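Every protein chain except one is present and positioned as in the full complex.
Let's turn to chain A:
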Amino acid sequence: MKRAVSVDTSSSSSSSSKKLKSEESPSPIPDLTEDLLYEVLRRADERTLGAAACVSSRWRRLAQDERIWESVCLRHWAALGCAPSQLRSVVMALGGFRKLYVSYLAPTVATRSGRRRRWSRDELQMSLSMLSVGFFGMMGGPMGKFPPGKGL
């Protein structure tokens, strides 16, 4: 879908209205509005999001949107012990959902074999604990300059 819609092609797929608009600024990527793009990306999986972030700066900004990553994380958690707003305020303060996923949840996917299943509460709690420790370690202060250790 992304590659097929090219303004220059003569394929009549996407109708004349697009052609009329495209005369102003030719662009090789689909000319979706922000909302539409967001809705598409919101349903994408993590790998797609990673790829999407490489397309253009506009796409990157949207693919890295915290709301999208929040739903990525919540999609996999079996049960939340707390209200989503509560979780959101804590996680955003400690670096965000994308960081949570990339640094502390993605490694569990790598170690897991077979199909993806829902993450357990313990994995959720562990990843949040590690996020806290990581954030604390990076804070300025007496040991703020301490280099973060490799792995966990």
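Please note the rule applied: a contact is a pair of C-beta atoms (placed from the backbone, for glycine too) under 8 Å apart; a residue touches a chain by one contact, two chains touch by 3 or more; residues count from 1.
What we mean here is this: contacts and distances are computed from a predicted model.
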UniProt name of the unshown chain, from "Mediator of RNA polymerase II transcription subunit 7", "Glutathione S-transferase", "PICALM interacting mitotic regulator" or "DELLA protein"? "DELLA protein"
Consider the whole complex, including the chain that is not shown, and state which of A:Leu32, A:Ala53, A:Leu74 or A:Leu94 touches that chain. A:Leu94
Quick one: say which of A:Asp31, A:Asp65 or A:Glu123 touches the chain that got left out. A:Glu123
Interface residues of chain A (partner: the chain not displayed): 81-83, 86-87, 89-90, 93-94, 104, 107-108, 111, 120, 122-123, 125-126, 128-133, 135-137, 139, 141-144, 146, 148-152
